[in-house]
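Note that one protein chain is taken out, while the other chains of the complex remain in position.
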Amino acid sequence: MVEISVNDVGMVYSRNETVALEGVTLDVEKGEFISLLGPSGCGKTTLLRIIANLLEPTSGTVTVAGGTPEQARKNRKYGIVFQRPVLQSWRTVRKNIELPLEIMHVPPEERRARSDAMLKMIRLRNFVDAYPDELSGGMQQRVGIARALVIEPEILLMDEPFSALDEFTRERLQGDLLSIWQESKKTIVFVTHNIAEAVYLSDRVCVFSPRPGRLSAVVDVKLPRPRPPEIRDTAEFVEYVARVRGSFEGI
Amino acid sequence: MGRLRRLTDSNLFVTIVWIAALVCVWEIAASYIETVKRTPENVLPHLWQIGQSVVSTKPVAGGQTALQIVLTAAAATLSRAGLGFVIGAGLGFVLALLMKLSGIVEKIAFPYLMIIQMIPILGMAPIVLGITGDIGVSRVAIAAILTFYPVAANTLAGLKSTEPEKDSLFRSYAATLPQTYVKLYIPVALPYLFTGLKIAAPLAVTASILVDTLQGDGGLGCMLSQSLKHAMSIFVFWQIVFLSAIVGVLSLNAMVWLERLVLPNERRKGKWNKASEAESAA
Partner (left out) sequence: MEQSLRSRIGSVALPALFAVLLLFLWQTQLLHRMLGTDTFVLPLPRHIAQILVDNPVKIAENLRATCSVMFSGLAIGCLLGYGISVAAALFPKWGSGGLRVIGAFNAVPIVALAPVVINLTRDASDDVEVRSTIAKTIVVALLCAVAMSIGAYRGLTDLQPFAEDLLKSYAADRKTVFLKLRLPNSVPHIFIALRVIVPTSVISALITEYFAEHVIGIGRMIRDNITLAQYATAWAYIVVACALGIASYAVLMLAQRLICGRRWRI
C-alpha cells in the first residue's frame, strides 16, 4: 500500500527564481524506511517540507495517507523532527513531550500516561523534570523524537535529525531509531547528507542532485533486518555505500 | 590564606570596595568644601549630616520633620509613577501583539514607534501638564508614555524572535492561532518584555519626579525645588536626591525579581550539570 505519493513535483522560489525541485516522482510504501540523500541545496529538505504541508509546491501533486498534505497535517497523520531539537526552554522534558497533546486537547491523565511511555522508550525517565538546558545534545534530540511520536502518527518525517551530533551519539541514536521503527512499523522519511547513515537505516535511498534539485537515482538496500551496528563493517554494507556514492558520480 | 583569597575575589567584596572608595571621595570633597564655603551643606554636605537629618525629630516646615515631608511626597509621586508604569506597559504589550497579528497595524505603527525613541518625550512633560491640567493625571500620563515605547519595541522584537523551526512545528500540529500565541510566541517574548520593563521602570520614576517640579502641588520634585529655593531645610533636597537614586535602582531590581518569579527555569539554570549520555542509560 502506498502511504506517500509524490507526482511530478516542482518548486520554484519566486524571490530569486531558484529552481529548488524539478519533476520529482516517488512512492513511499506504508511501513517503509526511506532516505532522501544529497548535498546541501539539492532540494531534499524542500521535498520533506512539501510532504509536511509546510510548503506548497509550484507544480505537481502530493498525496499523504490517502489525502492531501493539508488534510494529513490537520489530522495529525505525521510527526516531524528537525535538525535542531527546538525544545521550549521554559518547559520541562515531560512538558515538552506533552506539548502537541495539549494542543490536541488530550486530557491530562492520558497525556501523562503517554509521555511516561515515551520517556521509557527514549530512556530519559530520570530526567522528566529537567529543563532542556540541562540535557546533552543527544538527549535533547531524543526528546524531540519522543515529541514527534507521542501523537502516535502514521508517518515520521525527519530532517537531518542527527547531523549536529557527534559520531558516537549519532550511531547510538541510529540504533535506537531502528528499534523504535521495528516496534511501531511507522513509515519514515529521513533526510540526510550522510551516505553511511542512509544505507544503514533505509529500505531505499533516494539520491538527489543539485541545481536544479532533482531525484537522480534510487538504490534498494537489501541488507537483512534487524541490522546490528557491526553490519557497518561487512563487505556488503561497504559495497552499498560505494554504489550510492557511485550514483552521485553519474550526475 | 585560601579563604582570604576567596573573599577578596568575590563579587560582593569588589563592589563593597568600590562603594567605600566612592564614600571616601565624597567625604574628602565635603571636608574641603567645608573649609572654603560659608554654607557647605548647600554644595556638598557630609554623608553623616544627611543621615542625621533622616533620623532627626526637629520639624523643618509645617510641623513636619524632613523625613515626614519626604515620605509623604514620595507616596504621592511614586504611586502615580507605578500606575502610569502599569498602564504604559499594558498598552505597549497590547500594541506589540496587534503589530504581530496584523501587517497593516505593524506598517502604520512601526515608523511612529521608531520616531518616539528619537524625540525627547520627557522635554514635552510641561505640555502634557498643560493639556491635562492636573498634576496627578500628568504624572500618570508621562510615566505611561515613557514606559510604552521600550515595552512595545522589545515585546515586538520578542514576538518576532521565534525560530522558524518552532513555527513549522506548531504548523505541523495544526495548532490554532490562539494556541500558537499562548504556547509559543508569548512565552518566547517574555524575556524581551522584561528587558523593556527594566529599561522603563527607572524612566517612569524619573518622569513623575520631573513632572512634580513643574507645579507646586506636593510630590518629590516639588519638595526638591522648594528645598533648593531654601523654602525649607536643604537636607530635604539631599534626602530626595538619595531617595530617588535608591528608588530608581530598586525599581530596576523589582523588575529583575519579578522576572525570576515569572520565568522560574532561568533561576534553575545550573542546578544540574550537563548530564552525560552514560548516566541516562543507567
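Should a chain be cited, it is by its letter among A and B, assigned in written order, with residues numbered from 1 in that chain.
As a working rule, contacts are C-beta pairs under 8 Å (C-beta built on N, C-alpha and C of every residue); 3 or more make two chains touch, one makes a residue touch a chain.
These numbers come from a predicted model, not from an experiment.
Looking at the whole complex, which of B:Ala75, B:Ile104 or B:Leu177 touches the chain that is not displayed?
Of the candidates B:Ala75, B:Ile104 or B:Leu177, B:Ile104 is in touch with the missing chain.
Write down which of B:Leu97, B:Leu129, B:Leu159 or B:Val188 is the residue touching the left-out chain.
B:Leu129
In the complete complex, which positions of chain B touch the hidden chain?
Considering the whole complex, chain B reaches the absent chain at 9, 11, 14-15, 17-19, 22, 42-44, 104, 107-112, 115, 117-124, 126-127, 129-131, 202, 205-206, 209-210, 213-214, 221, 224, 228, 237, 240-241, 244-245, 248-249, 251-252.
The rule is simple: only the chains that are shown with their structure count from here on.
For chain A versus chain B, what separation do you get between their C-alpha means, in angstrom?
The computed centroid separation for chain A versus chain B comes out at 48 Å.
Using the touch definition up top, name the residues of chain A that touch chain B in the complex.
Within the complex, chain A touches chain B at residues 49, 52-54, 73-76, 78-80, 82-84, 86, 88-90, 99-100, 102-104, 123-124, 126-127, 130-131, 133-136, 138-139, 151, 169, 172.
For the complex, which residues does chain B have touching chain A?
Going by the criterion above, the answer is residues 163, 165-166, 168-175, 179, 183-184, 187, 190, 263, 265, 268-269, 271-272, 274-277, 279-282.
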